[in-house]
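Omission of a single protein chain aside, the complex is shown with its protein chains in their original locations.
Chain lettering (A, B and C) follows the sequence in which the chains are written, and residue indices restart at 1 in each chain.
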Amino acid sequence: MMQEEFNEIFVKYHEIITLGVYGTSIALMLIGLYAVLMKKNLVKIVIGLSIIDAGIHLLFVGIGYIRGGTAPIFSPGYENAANRMVDPVPQALVLTAIVIGFAVTSVALSLIIRLYKHHNTAKIDQIKSLKW
Amino acid sequence: MIILVVFIVMALILIAAAIYSIMHRDLLFAVMGTGIVSLILSLFFYLLQAPDVALTEAAIGIALTTIIFIITIRNTSRDEDEIIDKENEKL
Amino acid sequence: MVITPIHYIIVPLLAAFAIPLISKIHKELSRIIPGIVMFYNIVISFVLMQEVNTVGYISEIIAGWEAPWGINLIITPFSGFLVSLISVLGFLIWLYQYKFKKVIDVGEIKSYGILQMMMITGAIGIIITGDIFNLFVFMEIVAVTAVSLTSFYRNRDGAEAGFKYLLIGGFASAMILLAILLLYTQVGTLNMAEISERMHMVPQGIKATILVLFIIGFGIEAEMFPLNGWAPDAYSQAPGPTSAAFAGIVVKAGVYGLVRIIFTLFDIEGAFDFLIIAGLVTMIIAEFSAVHQTNLKRMLAYSSIGQMGLVLIAFGIGTKAAVFAALFLMFNHAIVKSLLFMTGSILMYNSKSKTISSLNGIAKKLPYVSILFAIGAFAIVGLPPFSGFWSKLYILTAAADKEMIFLILAILAVSIVEIVYYFRVVSNL
Partner (left out) sequence: MKKVFIIILLALIGYFLVDTVYNIPFGENRIGSIESDHPTVAGYYLSNTVEKSRVANVITAIVVNYRGLDTLGEVTVLFLATTGIASILYRRKEEEEDVERLNLPSSMLIRTGARVLFPIIALLGIYVFIHGHLTPGGGFQGGTIVATGFLLMLISYKGFNTNHNIMAWIESIAGLSFILIGVWGLISDNTFLGNIPEVGKLNSLLSGGLIPIIYIAVGFKVAVELTGILDILLKIKPNK
């Protein structure tokens, strides 16, 4: 019921939905990039990185979506729904990308904790002991 | 029709939460912003017919990423510009 | 059990998952296992290289699905040679690291062994995999291990260098993910061989974007100029054996990834000139900033970035002779630079302060190490009897065939700069 309704809304307001998904993911990437470039606090920079990742994951799934498609699971009622299914490959890739993003974020945060122990500050401009 | 409104509102909340988590000075609120971003993202994935990814984003994005951020803030300073910490040390 | 390329990945993983258990039973054994794995790598590459010479190239499918549907591992003569070079180097670095005092008494030994072994496995994985997303996963393995090893010592700068590397590495992996997605939408498959056949279907606009994103992503891994801010810090802060592994192995995998992407996936003629320009800029800036370095390891880091710039130039020239010259330079650089890093870190370990000037008169205390260091310096600079001379000669002849006069002048100028700063160190040993 909800999904059929969603599909014909999809067809009617195509541009708005496209703007919704693509626009949001690019906006997220730009916001994350702004944080990484502008902010001084290390935790804020890692937050920026995870927002960039969020934007990319949304773009992955957004591009994999097919209008009027169902989730790629052959549950009991859908054995022969193969041609009406959404593209499964970007979803499989994004599954791995999310877990890798989490692993990198956790290593980055443990480095911040150790940096704070040594320098007693979490601000990038006061940790400039290594020169160019 | 409601779905379209919900869709647009979610997109706006997502961007607002991202900007909030970047701009806010208190890191704890910034981390809550990332939690909201992950939550809305998980709902987006559900609407875009990707239940596996929605579950992963919910489990990892909302629960664990927020937790390790909060643990990091516990061990470093809660205020972005560390002005409050300087005052505490002076006291 | 016939030996196939997948053994490069299974055996180290079996060892890595087993070491935490073994270290509970027998501490010393958990330090020997990485050595056994590295030796087995050499055995695999020896067997596979023979097979490659007879058959031409080996392609092994995984999980029983044919190439474009599943992932396959490909060993061509070029990648086979590189992988055997890395295996031999990995074993030598393990031998050196086994007795390295600084590592033994400082950190957690079992995690050092696992991380070092997995970094080398990740580098090998980058070279032999035939699937773009798999290439991304192996690059992440190398990134995570390299960061953990860079910040292995407890001092202040280790964590800072590690964080800088992780920040730029995270940014690079985001770029590569985006490029893989855009490529998948246009081409519909993830297998590199299949993609290079379907590249003609991709419209010019998107192809340029994908190329730019890939170059930024892999440029960071292969230390091209604007993106290698992290490299000197990471090299100088990492423990001795790890910086040798960085210079000898990780950079090679990064350069190979970059070159493979540009050669197989894109035939835009601009790509070759781009490689030459990027290599030239990298070489000049790295060599000139190496001159006024005080810390020995940072100087070696800059000189290896300069050498990588030279390799990029050689690949940029693009003729058969040039690619062979680049291969020979990579081979020569890997061996000599690892020797320099190993002997250099012993010298630094025994010298009073971390600077080069404090090294004078160390030859009396450590005669053999200093002689080895001097030999390494002569070889890398390219004095006639050593291999460095021949590799530079081949590149110059390749450049001469393509009438790139300014290139020859630039390479010669940079060699002179190299001679200056290497002899300054060797003279006051």
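Criterion: a contact is a pair of C-beta atoms (placed from the backbone, for glycine too) under 8 Å apart; a residue touches a chain by one contact, two chains touch by 3 or more.
Note that this is a predicted model, so its numbers are computed, not measured.
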item	value
Among shown chains, those touching the left-out chain	A, B, C
Selected from B:M10, B:L28 or B:A59 as touching the chain missing from the view	B:A59
Hidden partner chain, touching residue among C:A123, C:V147 or C:L275	C:V147
Touching residues (missing chain, whole complex) on chain A	10, 14, 17-18, 21-22, 26, 29-30, 33-34, 37-38, 59, 62-63, 65-67, 69, 71-76, 79, 82-83, 85, 87-89, 91-92, 95-96, 99-100, 103-104, 106-107, 109-111, 113-114, 117
Interface with the unshown chain - residue positions in chain B	51-52, 54-56, 59-60, 63-64, 67-68, 71-72, 74-75
Residue ranges of chain C at the interface with the undisplayed chain	1-2, 4, 6, 9-10, 13-14, 16-18, 20-21, 24, 60-65, 68-71, 107-108, 111-112, 114-115, 118, 125, 129, 131, 133-134, 137-138, 140-141, 144-145, 147-148, 151-152, 159, 162, 182, 185-186, 188-190, 198, 201, 203, 205-206, 209
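In this text, only the chains that are shown with their structure count from here on.
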item	value
Other chains in touch with both chain A and chain C	none
From chain C, the most remote chain by mean C-alpha position	B
Distance from chain C to chain B - Cα centre to Cα centre, in angstrom	37
Two or more partner chains touched - positions in chain B	none
Multi-chain contact residues (two or more partners), chain A	42, 112
Residues of chain A touching chain C in the complex	36, 42, 45, 49, 52-53, 56, 59-60, 63, 89-90, 93, 96-97, 100, 103-104, 107-108, 111-112, 114-115, 118-119, 127, 129-130, 132
Chain B contact footprint on chain A (complex, rising order)	2-3, 5-6, 9, 13, 16-17, 20-21, 23-24, 27-28, 31-32, 34-35, 39-44, 46-48, 50-51, 54, 57-58, 61-62, 64-65, 69-73, 86, 91, 94-95, 98-99, 102, 105-106, 109, 112-113, 116, 121-123
Complex contact set, residues of chain C against chain A	133, 137, 140, 143-144, 147-148, 151, 156-157, 159-164, 166-167, 169-171, 173-174, 177-178, 180-181, 184-185, 190, 229, 232-233, 236-237, 289
